[in-house]
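Inspection log for the structure reproduced underneath, given as structure tokens.
A protein chain is absent from this complex, but the other protein chains hold their places.
Just so it is clear, A, B and C label the chains in written order, and each chain counts residues from 1 on its own.
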């Protein structure tokens, strides 16, 4: 029998991407799309790409109507996705959790266990701190066992995913310095969400690049926390995000320091040890990855190069920020939670 | 049982798009990918997006090898796609046809029945003129009955498809002047194919627009021929293509002259009469379409507006030039030829 | 002695472009930059490209401060530019006019003499109708004598400029049908001004195209009025603007009908008759123009092609919407009004 799912925050880019992935998913039925600001509108009014050509018997999701959320509407659902700006999911999670629903939060509210870190980087207080300990970090390649039985998933941040997957194996194997990690990332504009702002207008962003939130982006503590937890050593990083004129995709270039001389082959062996079963991790060796190769897919492509002259190891990774960096990873988590094949509707 | 198919010219953009559509098609098996210039290379070497992450049991098509073509390799195939520059398909078709193979040619070699027109616009002689009469024009919305039993399909041109579908119903109903048709089209750069040319470099094309082949583009006679044939009256057109800085998509704005005053509702009724069963034609009324809504899909979106003040009817259409304008329409034709659901692997 | 000038609405894109052109203009001094919403901010805070490197003696305009407007601040000025959204200039013009100031309005408030047309297309009432008859239309190539002695200039619209210059000579010579004129234009996004809107965000506009305001754009009556006035015959047009993913530039493709057969050479002779003295009109013959060739310049490039097969004449023109379509043409008008060389600071 199909699982019933709803999406809260369904009218944003991540919500729409979830819809793209779920519409042909053989194991689920989308029952409700909640979007308070767009309540009453059809999905294809906001996202015309979901229009159906078929005027007699509608297929797809274009004809669905965004609704105002209320708890009673989801009582028959099996799982709820939350795709909301930071600070909003914490208002929904407690009631949903008590109602026994499985929850996957695509935002940042349940990723940091430490509320003071949360407050420092997200600039507001946490309103549901007692649920933090119930949240399981949804990085399947490193936490699949916990995800299988989780009720509440904190889906990783986009930059975070791109950084964790290349660095974690090397840290875990104690091959690199844990406090000498530089992450220089480039993001497409959709990562900022749907923005009504001159700063995100085409005229302001085409043909230019800028760094932003240098040293104080909210993904910094998330990367450090997860590196320390799964990597087994306290880690600190320097993280600089840049906005570039593409719609989708993240490019992370990482500079780490080997504890002792390493070869490209050793690196490859380590990556294969951790990822040979991972259906979405593609290992490219010395070939640098390209964003175009992962767009609209749930893959992460990883390249590396030992740079002996300067005792450094250079790592590169690319993801689609809306797929492996958000909705795709969320569906991957859902597949694991429901016992489906991890790749269902993702390959 | 699955049908065996091969692609000749598999390494170009249309060939790669075919591969994307066929890789998960439940009714076919891709047996050979022919690409003389890339023979011996793996698909994912040229198109890394096809890489598989799975190091043990390969799925997908990334590991397939481009081969040099020879007729004996396709003797067990059911259908051959030709995705070649104009002037090349005519060298393959006769032998394939005699061998009894179904053929879908994505290029322009078999679209014009008149060899002198062909020579004028394509600038070389036709080498397989006796096969022109065997070719069925692959526009499913207007020619499905012939396509069902065809052996050789001439898949329509990209600009052509975007222009024919909006204009044909109005012409067929004798609602517009057949010789007062202006088609002003914009195309993304992938329409030019894989080009080693300064003229198609990023630096030359970003942040600019230019018209080209004004009045002498090879799609002009194709549009006129098909309008005349299916529309029932000899038609002439003015067609101007423009190159714009996007990768995929065609936007056609068409200006036609009503024979007598028309209302927007009458136009809608006519389009519904012809397209209510067409799974890929979406009718938008007075809302102008947008390229983004059809990218990576086989849809054509059509909008219209009666402009009484100047006795004109304005039509707009958008398609993805690589999908409905090439590979998608080819798969749609294949589905019809094999008796599959017309939308298989396309929705 | 240098002329003193001020700009009202100095913080928008047209205002900033004016500043770029005036900063090194040898004949003028910028005395005030009015921008109520940015009052108190430095120019280089909003437009960092105007920053000076020189920490000791500032040059350029980056250090100037945007001010709140009041009439007494401009009493010593010779000329005031208005670069405001439509409907705002009409609130400033009467007092400035009475104070004897020369005025150049870059907006649409004084371009249409007919207030009912204004109200239909601009959707609000005109508040300074008695000043309409005092406004001189600022198209130098056609109205230079009146511009020389004008006190109030209505600077032409961007689309309008791109359409008028190619069509007017042919109309004036009675070579084309005055009511069978189609103008299909493409505009870069800066044409919409500084927009806080999801609809103008990078993510929504990159890799797509859409037509908008089909048949009811406010430049329609402006084009018709000026064609009729300078062309000598009442004209009606069909005008369709499209938004394309570039920052700057307009591409207009125009389809007109010769009254009798014309040759490309005849067209050239006509254009030369009208424009051989025009320093910013470049005649390209059968070569279609490209936006890149006029960006950041005050040129308009015009190409043409007689298309006998369908009794049509195809015209193309390109301009930079912020230069020849706005600030550049305004400076050209100012040069003429002050008796400077028409090209000063523009070539």
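Following the convention adopted for this analysis, contacts are C-beta pairs under 8 Å (C-beta built on N, C-alpha and C of every residue); 3 or more make two chains touch, one makes a residue touch a chain.
Note that the structure is predicted; figures quoted are calculated from it, not measured.
*Asks:* Out of B:45, B:88, B:146 or B:207, which residue would touch the omitted chain in the full complex?
*Replies:* In the full complex, the listed residue that touches the missing chain is B:207.
*Asks:* Write down which of A:231, A:289 or A:325 is the residue touching the left-out chain.
*Replies:* In the full complex, the listed residue that touches the missing chain is A:289.
*Asks:* Based on the whole complex, identify which of B:4, B:247 or B:343 touches the chain you can't see.
*Replies:* With B:4, B:247 or B:343 as choices, the missing chain is touched by B:247.
*Asks:* Just name the one of C:43, C:281 or C:323 that touches the chain not displayed here.
*Replies:* C:281
*Asks:* Using the document's contact rule, name the residues of chain B that touch the chain not shown here.
*Replies:* The missing chain touches chain B at positions 13, 188-190, 192, 194-198, 200-207, 245-247.
*Asks:* Under the stated touch rule, tell me which residues of chain A contact the chain that is not displayed.
*Replies:* 179, 182, 184, 186, 204, 206-212, 214-215, 236-238, 240, 242, 244-249, 251, 253, 255, 286, 288-292, 295, 303, 305, 307, 309-310, 312, 314, 316, 318
*Asks:* On chain C, where is the contact patch with the chain that was removed from view?
*Replies:* 48-49, 51-56, 59-60, 206-207, 272, 275-276, 278-282, 290, 292-297, 299, 301, 347
Assume only the chains that are shown with their structure count from here on.
*Asks:* Do chain A and chain C, two copies of one chain sequence, contact each other through the same residue numbers, with over half in common, or through different ones?
*Replies:* Counting which numbers both chains contribute, over half are shared, so the two copies meet through the same residues.
*Asks:* Using C-alpha centres only, name the chain that sits farthest from chain B.
*Replies:* C
*Asks:* Applying the contact rule given earlier, which two chains have the most C-beta pairs between them?
*Replies:* Going pair by pair, the biggest contact count turns up for B-C.
*Asks:* Calculate how many whole Å lie between the centre of chain A and the centre of chain B, each centre taken as the average of the chain's C-alpha atoms.
*Replies:* Chain centroid spacing, chain A to chain B, equals 36 Å.
*Asks:* Between chain A and chain C, what is the separation of their C-alpha centroids in Å?
*Replies:* 46
*Asks:* For chain B, jot down the residues that touch at least 2 other chains.
*Replies:* Each of 206-207, 290, 292, 295 in chain B touches at least two other chains.
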